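The complex is shown incomplete by one protein chain, all other protein chains being positioned as in the whole.
Take a look at chain A:
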Amino acid sequence: MTTVARDPVTAADPTPPAAKPAAGPSRHRFRAVAGFAFGAALLFAVAPLLLSDFRLSLLAKYLCVAMVAIGIGLAWGRGGMLALGQGVFFGLGGYAMAMHLKLADAGPGNMPDFMLLYGQLDELPLWWRPFASPWFALPATVLLPMAVAFVLGSLVFRRRVRGAYFAILSQALAAAMVILLIGQQGTTGGTNGLTDIQGFFGYDLDDPVNQRMVYFIIAGTLLALLALTRHLMQSRYGELLVAVRDGEERVRFLGYDPATVKLVAYVVAAGMAGLAGALFVPAVGIISPAMIGIVPSIEFVIGVAIGGRATLLGPVLGAVAVAWARTALSERFPGTWTYLQGLLFVVVVAFLPGGLASLVGLLRRGDGERRPGWLRRSRRTEAEAS
């Protein structure tokens, strides 16, 4: 076939090809492996050596929030779905795990302590029973949120609900779930939630050694989720997801159903939030409506926005930084954290829409070096930021 267009507009072209040296796939792979090794060393060696047991268990809690953030980064940063109700999935995973642990604490045939305390029930409610088995409860922490996200997403994305409407809808879901939990105090623990969890599959959670073990499980899970998400982002699906974010109608005219593309990212994000909730329970020893409602759901998103939503590591670092700042600042200046958090959010959204991760990109742009994959982000947001 002959070539028709002979590129008659080279003069008008803003980016000459010479300015884009291609980094080979092997170099990317090396960077990724090195990055993961560095992250593993940090999480598995440096942090346990430097941090006290108390600080380490706080870090475990932050890393759970970071897992939710990875999912939001995928759904929102890459897929354009502002998931403002991830607390629902976090809560489903958390409650599934807590129900199992409470039943295990109580022993076979017994009811959890709070049910006896409220004294309205003679026997264990039917829907609690399957959670006595770890073979049901553990998969349920991930599959239950994914199933709910699948049903919700199928209804919503096919009807082309998006943008602010989608965000509001997910918020409403978080509110509804909290109301439901509080209303059913006799079987859900109400406002208190499921508290005072003692054991974790036979291990006493009061023992610092076992707390460390929980931390290591959480750190390992986080790295695994990062690897999974990196793969998803770099796969053809990841490219397609960005295409759906930027031009849903156009993708439809190419013969894809964008609803399915979005659904996958949303369901994966829900599964991650569920897993995070499940691991949050042994790390903290409690799950309650206050941890999964509207406010925590928004805080998940704030961390992601501050870190950089379209990148792989931005959401993780943002979530950990915000959670850490929250603890540190509210220890010293109780009451001011909420204002600071709001201010930080506004400043980032207004002046750095790509999040803090885009700072690295801005700094690096001068030296002509190509940014590593996890920092490559939207050109548009970069232009807005500069």
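Rule of thumb we're sticking to: contacts are C-beta pairs under 8 Å (C-beta built on N, C-alpha and C of every residue); 3 or more make two chains touch, one makes a residue touch a chain; residues count from 1.
As a convention for this text, contacts and distances are computed from a predicted model.
Peer 1: Can you tell which of "Urea ABC transporter ATP-binding protein UrtD", "PadR family transcriptional regulator", "Acyl-CoA dehydrogenase" or "Lipoprotein" UniProt lists for the chain that's not drawn?
Peer 2: "Urea ABC transporter ATP-binding protein UrtD"
Peer 1: Quick one: which of A:123, A:207 or A:257 touches the chain that's been left out?
Peer 2: A:257
Peer 1: Which of A:51, A:111, A:175 or A:243 touches the chain that is not shown?
Peer 2: A:243
Peer 1: Name, in rising order, the residues on chain A that touch the hidden chain in the full complex.
Peer 2: 1-9, 12-15, 17, 20, 22, 231-232, 234-237, 239-240, 242-243, 246-247, 249-257, 378-380
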